[in-house]
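Removed from the display is one protein chain of the complex; every other protein chain stays in position.
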């Protein structure tokens, strides 16, 4: 090969790089075989606590994943392909993502969806930016009951822009959107809410939707997709844009990633959607096929005028979501939501019966709920961790006046026995 | 569907079965979802002792398996296909098995190989039957140093046939084929030996080959394929038929199965090979393709006159073997053998230095060897098992006069640290 | 496509091994060393992956194509059972055979034992060995036990009787055990001719081997009579379990009078076929044969623990290395656990329904040699098409081009131009309808343009292959080495 190039050594090829620019250090260990590497990794993983029984959520959920999801997503042709820029040899990815978009539309009750964003929090930030573009306004109202991490991401995204973000402190225990509605005026681009919210409460946002629409703004609903097997959709609630984190749809916990962000909107906003969109079309012979469409919104064409800078998305995770939803099917997915609902209700009632423990949510909840303890929740959680149970998310770090509150998550994976044990453990922790 | 058939219920379809023939019982548990099943299985597996450090072999070996082996064998098109009876839509399996046959020929130094048998022991039995067919004789001589399980399988296979099987007791410590050679006469169809033998000894069988050939019989060599990265091949030794267990070529321990039996022979015996054989040919356009060939030897054509009753073989395990060998490659496979050799030599020397411990093998060994202890070996092994180490195979159950002997296996997976610890543990066990 | 050997570049490294942590030992002497390293492929990991990935795509398989092979039960293989079996991958079988070793393998032993118990209930037998590694291996093991039984009783037996519709493995397995074979023809009603059977049934018969439903997909109404007749001569009756998928929960061979049975876990119990194996062929026996079961046997102690029993004086001995194709057994057991009682019954009901549906929708165009309601498979004959020169094999190639794996067309030998269809319970009605449509299309084309079949298939990587050349040249290993 060197001969063909006309050089005598590989070093010659690096000659354009002046000696003064060369690396001053490259102090890395020697390589190892895959067997040694795997042993190292397994030893490392073993340093994590094993077999914690987990009642924590906070945006990431411990759900069952049918074996087919791994099996099918692992197909090399999906796994090792790139972005489907050459559609004729990428129909696999393209059709799958079209099917994914369809699933997201049907879940959220909205018209159009993209082919995925990074995660739930960044999807909310993108929705905020999208609402600003659509309305041309510079003010946003966000419910304090939105996941605090997601709110922080929105703040980060908006920090350098000339935009005002109004955070409405949550009113735990009395899910009332009055304070949100009070913040609406003709300058508000959108109200951003979450359903079920960070405390687990399920709300009816129809009145809020009507009022923000009347004021010329949009309603953005961040949703937890498993709840959509049971709970009224963002579309039914009147949302213009829905977002969410797709992790719970067939993506493992994996210490926080990768998952995917879903986004859907009313049809009229399609040109303002960020990220890739797959569209149906036909080929020269009239055969159905799928392509990346409306690419003129995207960075590789529009550069700094693009709707977003996103390029790589989370395709494979979205594919997992599609396969997950397809494997459960219409009934199975509804059943999954119901299982989550029933198990959490069981736990909520059991915890609510403990002396000194108060369930804070005034109305309905879905698979998580907030209890107030007679003690500092952080201490209780730390104590229970030592017993092998992750009891929930103590709220003190996120809502300084809620130091005794704890958000408890119960998915379909928690058995009645685990719940009963947990209730006893918590009771014990409160006695000490 | 019932309408199309013209019946009103599924029960109608079972009407040909008289009520008196119906099942008297079918008392099985209710079914469960895959998630509950997997939990059950994981709990069951956890009842096995975890993390035993293993120095046992006895025909099954704890070797490294490159990740690609699982990945590629898991391709659904290989995994869920049937026997390649329709060659046009089975070229994947057919070409892979042709490549496998080639690998086996090259490993063993023989001309032809089949597409796999069940395991090493049944392959030896098939080789014995094959030798009887080839020579038309009714006597076989088998070395007592052949794996006792394999000898038992040969005995079982021959038990109902009018064949004499002469077992020559092994002479541990002095690998001398004199007694085998003394048993040869003009009535012997074949001598069956193993190399390395059950005690780990590597032998030169050239003289034995010459003498059995001179007497008109065959030499059958059972081999441990990993040794063929280093040790002279059955072909070089003059064998007419080679067999072996393919487990160590990329098949996991899996509590004893599935693995595969390999068999290869000199070209002239091809019509007497048992099992499926893949042959190269061309299609109508002259393109290369592969088919099942010489099927007239097989049971589905020849019925009771077939060379064997085998139908299902161990294709997928043979494919694992091929991918394993291809992933290591020529040099890597030689290196693997060398690692096994070196580690076992290290352990052999270390154990040999222990007071009262004697290495029994007189000559060379490959990755296992036999030590004589100053105590009953079964007791020592039972004691060390409690400490988490499987110290080797005590010989008392198989050779009543060798109750103090232990076959120790050391593969490339055992680290020096594990070996050193084991040596200390054994030393400790001998002191008590 | 190139062979992996043709892509090999001498010196190119593959997967690397851990560096040695022990000193190099003195080598083997020259006469014990191989002269040259085996010429294995030398390819990069990428080229290896690409080769086998592309190679895999040259196969039809259940996961990509409807695969209605008769007598093979190509049902869907649930992916969860793979995960289940993976849990048992790390365990060494020899540990169980060490002194007190069984206590270190309680999970694995429990699985094998409970699988056996489940199979006894499903088949109506008294005891099961999981040791046989495939169906034919099970047959041989079963007939060896028959031989041991007769030997123990001092019976002088010489023959094994099989119907002419039987699988080739039946006579082949009996021959492996030293028996001579008597083949009984099939009567016009599609089952073994009862009169002819009576004629051959003598005291010299060791066993009768039956498949029921048989390979024509028919349930033999005389099956109990046949068992009784055999027993009258102290002959044992062997049940070939290849077609067990038809009768789960409906009929138990043990109840009917069978003495020995093998079960194909890879057919009835949903484990993948892997391009021809591995299978697993556990054998069930009635009480009288228990002493002859191969060893070591897995037993359950009174305290609920599991142990190995090796002192079995009357055992036929080992027929395989350890406890059977354990990985396959684990998958099959996972399948049974998931389906449970009702699920297994539904398997057979749905399988029989599907086969009858296909039969009912094709019988106007294809000849039914034995017209009756079938069980889980149906056998047509292409004799009508063959008159135009279109043979069963031609129809098979037509199907390949349409994305369907052909039914079995070389078997059963007693049906000319056989087309043996087993749709299985896991295929949807939509798939069956699509298959039926293409079968009907083939029949119409055979009328309209029979010559069109000659060049099929056209959509595969290769067209029809020259099998004669393959058999003549016997090129079974690449190149010289």
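As written, the chains take the letters A, B and C, and residue 1 is the first residue of each chain.
Operating definition for what follows: contacts are C-beta pairs under 8 Å (C-beta built on N, C-alpha and C of every residue); 3 or more make two chains touch, one makes a residue touch a chain.
Given the structure is predicted, the values throughout are model-derived calculations rather than measurements.
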Shown chains that the omitted chain touches within the full complex: A, B, C
Contact with the hidden chain (one of B:13, B:53 or B:76): B:76
Absent-chain interface as seen on subunit C, which is shown: 7, 9, 12, 43-47, 49-50, 53-54, 57, 62-65, 76, 78-79, 426-428, 430-431
Residue numbers in subunit B that touch the chain omitted from display: 32-36, 66-68, 70-71, 76
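Please note the rule applied: only the chains that are shown with their structure count from here on.
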Pairwise touch network: line, ring, star, complete, or other: complete
Chain centre separation in whole Å, for subunit C relative to subunit B (CA means): 21
Computed distance of Cα centres, subunit B from subunit A, in Å: 50
Rounded Å distance, subunit A centre to subunit C centre (Cα mean): 47
Numbers and ranges of subunit C residues touching at least 2 other chains: 15-18, 49, 53, 78, 80, 83
Contacts with two or more other chains, residues of subunit A listed in rising order: 34-35, 66-67, 71, 76
